[in-house]
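The next block holds one structure in the form of structure tokens; read it before the comments.
A single protein chain has been omitted from the complex, and every remaining protein chain is retained in its original position.
Up next, subunit A:
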Amino acid sequence: MNTGEKEHAELADVFNKDEARVDWHDETLWWIRAKRDRSVHQLPEWEDLRETASKIKFNVLSNLSGYLEQFEAQAKANGVTVHWAADAKEHNEIVHRLISEQGVTQMVKSKSMLTEECHLNEYLAEHGIEVIDSDLGERIVQLAKEPPSHIVLPCIHKKKEEIGDLFHKYLGTPSNMSDPQFLTETARQHLRETFLTRKVALTGVNFAVAETGEFVVCTNEGNADMGAHLANIHIACMGIEKLIPQRKHLGVFLRLLTRSATGQPITTYSSHFKKPREGQQMHIVLVDNGRSVQLGREDFRNSLKCIRCGACMNTCPVYRRSGGHSYHNAVAGPIGSILAPNLDMRQYADLPFASTLCGSCSNVCPVKIDIHDQLYKWRQVLVKEGYAPTVKKIGMQVMTTTLNSPGIYRTAGKLGRIVMRLAPFAVNNGLNPWYKHRDMPTPPKESFGEWYKKNRK
């Protein structure tokens, strides 16, 4: 992700330069959050479903190695080739090898945040292989040469006029054409050509069933089916946490996933893949890439319950007003802020701080991940590991010394209020970030402590 060394606060500041756009982004995502609310309130059993899903996933995480072995054995028995990848590099190499073996230089891909996490497209491009993303939103950001800004709605940050310009440039639509119906039809024709001519198709995996060795891919556009059914070889890439124990558990997760994601009762296409059709090859790549490390972090293991619905992003008031790219990670928003530091503490030390800890994310999470509590815990870990800026460290030390002593606290408070009253310019200036968009409180003549001493003792 090419955001250089910039941190969330700086990137969010840039995003906020265009306030009208922030309003539009916020309202678009809030509309989806509201749709989610209406949709879940139709199910009186909603909270029971969340609790059940959370427990199933807890069971999975507690017995992950056993379920993985069971899944591998069943998948092999079904005629699927199973690959194991310890990290992103191994994953990319496996996929590259499988494509190369077919003697082709092009592949069609359905949406997979795992491949974003592994930077597969860039890796394959460096090796002379062209990847066409077939999810409409992903195709749009691919044409714009940008990463997705949301795990479910990859181009939610783009307006239809901007998409029209991209299609004009790359797909030959008339200029200034931004009618969604027209643009979608154009994309449909363009992708149909891709589906018909690609020999290798890659899909993600939403749920893999240990009991049967099968897996389910959920899309609203049917693009995973189109790719996989027309290609000679189907590669499915999944994080090892995507397992569920039995087929019957799918009923719980399929009901939760899309209501949480977009407010739809169910995904348009929930495609079940079990074995390759005759003459076809089916491969599954099971990817760790830091997941077993996270599993070993007791405070953060629950983050692996995530089913990638994106509800925490839609509800997050910070995400809605800072944009997905400000998180400079494949998975943005609250859940991304928990997952990213596990991959690289230094690079993502800023993300757990990009939250007010309002807790809405934990409430919408369909598998009840304690997201905001984990953000709080990451802050403690990151500071202890030495990733706090020096200025902040000094400030916190000064604050601690002041607050540890009632005498110093009272004197400092009194002095501070006098300065604010008599020399407001000392605090009302450009060096005070509070003052940029907000006035300071008017300091009272006496503190409550001073009042109490006079009036009650």
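Everything below uses one rule, namely that a residue touches a chain if its C-beta (ideal position, glycine included) is under 8 Å from a C-beta of that chain, and two chains touch if they have at least 3 such contacts; residues count from 1.
Keep in mind that, in the parts below, contacts and distances are computed from a predicted model.
Looking at the choices "Bacillithiol biosynthesis deacetylase BshB2", "L-lactate dehydrogenase complex protein LldE", "PTS system mannose/fructose/sorbose family transporter subunit IID" or "Bll2959 protein", the name in the UniProt record of the chain not drawn here is "L-lactate dehydrogenase complex protein LldE".
Only one of the listed residues, A:Ala73, A:Val293 or A:Leu403, touches the absent chain: A:Leu403.
If you put the missing chain back, the residues of subunit A touching it would be 8-9, 12-13, 15-16, 19, 22, 26, 30, 37, 40-41, 43-44, 46-47, 315, 317-318, 321-322, 352-360, 362-364, 376, 379-380, 382-384, 388, 392, 396-397, 399-400, 402-406, 409, 413, 416-417, 433-434, 436-441, 443-444, 446-449, 451-453, 456.
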